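I have a structure here, written as structure tokens, and I will follow up with some questions on it.
Removed: one protein chain of the complex. Kept in place: all other protein chains.
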Amino acid sequence: MSTQVPEQVEDESASETVSTGKQKRDAKKRERAERVQEQREVEAAEKARTADDTYHLKVFRYDPEVPEKQEPRFDDFYVPYKQGMTILDALMWARDHYDSSLTFRHSCRQAICGSDALFVNGSQRLGCKTQLSDLSEPVRVEPLPHADVVKDLVVDMEHFYDQMEAVEPYFQTNSLPDGELEEQRQTRENREKVKMSTRCIWCSACMSSCNIAAGDNEYLGPAAINKAYRFAMDEREGEDMKQRRLEILEQEHGVWRCQTQFSCTEVCPKDIPLTEHIQELKREAIKNNLKFW
Amino acid sequence: MSQSYNRGLIEDFSRWREFSAGMWAWIFHKFTGWVLVGYLFTHIAVLSTALSGATEYTTTIQGLESLLIVRILEVGLLAVAVFHILNGLRLLFVDLGVGLEAQDKSFYASLILTGVIVVASVPTFLAGVTI
Amino acid sequence: MAERYTSFKPGGRRWLWQRLTAAFLVVVLAFHFFLLHFLNHADEVTFALSQARMESLTYFSLMILFLVTATFHGVNGVYNALVNQGLSGTRKTAVKVTLGFASLLLIVQGVRTALAWAGGVPI
């Protein structure tokens, strides 16, 4: 292979046998360097406040245990902007450089784990999927509305999970192929039909945006209904299963509660046409019942 | 759960600023619907003066109709009704799964159309009012 | 399936009726408005005119139907909105009863008025 060897950026590590004495000296040197570094950071923060290429964030703070944070407040952070910076990047920067107690959920940084749905400048968005440059300043970051705040930007997700799990969110069929190496057949069209509904990442943005879900705690909510749609429309489950699924959806607090506000569809980071799915289920339910009249 | 901060009503009431088209449509539809039922009840109440006799009825109605304020309220009622009808149609289409992508546009269209119809009917509605 | 089986819960039925009545109301309400505000101007409304219209069976039954559908649609809409706000338990039952009673009252009063105009059921 003709790969070229990279030029090492040389520093004091050139000599191999490092005496402990030298180590100590190095450590001292580094310590000094560190202090200088710290100094620089403070200055940088100061400069950041005044510079153009910083973003001004106003972040909701609350902690039931910390006296100063028991009464919720907004903290200001000035974060130096880098090309491609997202809300999540900015929050992480603020946490690592200004206040290590700034708390928010996050993991994948790529819009797939669904941890970081936040209320940013008045709408539900995924922190990691929202470019700072698309927002006007000051960027207001709050926890999801209509959910109990645990701390700072972290909300209690239990209710959302309960709703998700209330719709028998698992595949059920009575007719599996016999062979353990034989798959069930499914047409491309049918897969296409359920495709969007399978993309949900359980971020709860939709649920948080829905006024009905805010008012009626028992309402299944758009995400759970979508989850049920994913199975009800999957031809592999068969007709009698579909019947059963529709029965679940038809409860008083099922699909009928939806008032087609569309906000769920608008905020869904995975572009799932939630309202459309809910409406289709309402029609399916009606059709299904007309058969029995 | 118990220790978490409850944002309660403050949260709900300040959220309208962040509403999007579909949510406004919902609010307006709700509001207009309620006004309409309210009106339905008053309307029947007023009409039932007919039970006490023909003259009674005619004087009540004409008395009311001659008041500017009533006429203006009627224009308001018209606006409310027209919006409720138009948005109601929009909702019926949404229920049929038609035009979901244009839901925001159809809402704006309902608003504009309501405005136009109401403005156009003002002369008829205010005709013959004695000030 | 031997027995007549239906899983149709009131939620769904009410939802459907809300749509059906809405569709009906579009037509009748438009007609109503048009008739009473554009063809006959508001300030000209008199007992006699109403009486004249009511005496026709078609108009009379249309108006009764109008009343009933509008009442159902409106009251059911209100009830629905309250359920959407998370109304439940005894309060829900209380609201249901009150609304039901109010609608009944409204319809009875409306029908009585219509009868007064028509002077009995027009044949």
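Per-chain numbering from 1; labels A, B and C assigned in written order.
What we mean here is this: a contact is a pair of C-beta atoms (placed from the backbone, for glycine too) under 8 Å apart; a residue touches a chain by one contact, two chains touch by 3 or more.
Quick note on the criterion: contacts and distances are computed from a predicted model.
Trainee: What is the missing chain called in its UniProt entry, if the choices are "Leucine-binding protein domain-containing protein", "succinate dehydrogenase", "Lysine biosynthesis protein LysW" or "ABC-type D-xylose/L-arabinose transporter"?
Mentor: Missing chain, per its UniProt entry: "succinate dehydrogenase".
Trainee: Taking the complete complex into account, which shown chains does the hidden chain touch?
Mentor: Missing chain, whole complex, touching shown chains: A.
Trainee: Just one of A:Met157, A:Cys206, A:Leu249 or A:Cys264 touches the chain that is missing; which is it?
Mentor: In the full complex, the listed residue that touches the missing chain is A:Met157.
Trainee: Mind pulling the subunit A residues that touch the left-out chain?
Mentor: With respect to the unshown chain, the touching residues of subunit A are 1-9, 11, 13-14, 16-18, 23, 27, 30, 63-66, 82-86, 89, 95-96, 99-101, 103-104, 106-115, 128-131, 133, 150-152, 154, 157, 161, 165, 168-171, 173, 176-177, 180-188, 191, 194-195, 198-199, 201-202, 231, 234, 236-237.
Rule of thumb we're sticking to: only the chains that are shown with their structure count from here on.
Trainee: For subunit A and subunit B, what's the span in angstrom between their mean Cα positions?
Mentor: Roughly 38 Å separates the two chain centres.
Trainee: Using mean C-alpha positions as chain centres, tell me how far subunit B is from subunit C in Å, no decimals.
Mentor: 17
Trainee: Centroid from C-alpha atoms only, then distance subunit A to subunit C, rounded to Å. What do you get?
Mentor: Taking the mean C-alpha position of each chain, the two centres sit 46 Å apart.
Trainee: Counting only residues that touch at least 2 other chains, which ones in subunit A make the list?
Mentor: 259, 282
Trainee: Could you please specify the touching residues of subunit B with respect to subunit A in the complex?
Mentor: Residues in contact with subunit A: 1, 3-7, 11-12, 15, 17-23, 25-26, 91, 94-97, 100, 103-104.
Trainee: Looking at the complex, which residues from subunit B come into contact with subunit C?
Mentor: 30, 33-34, 36-37, 40-41, 44-45, 47-48, 50-51, 54-55, 57-58, 61-62, 65-66, 71, 74, 78, 81, 85, 88-89, 91-92, 95, 121, 124-125, 127-129
Trainee: Under the stated contact criterion, what part of subunit C meets subunit A in this complex?
Mentor: 4-12, 14-16, 83-86, 88
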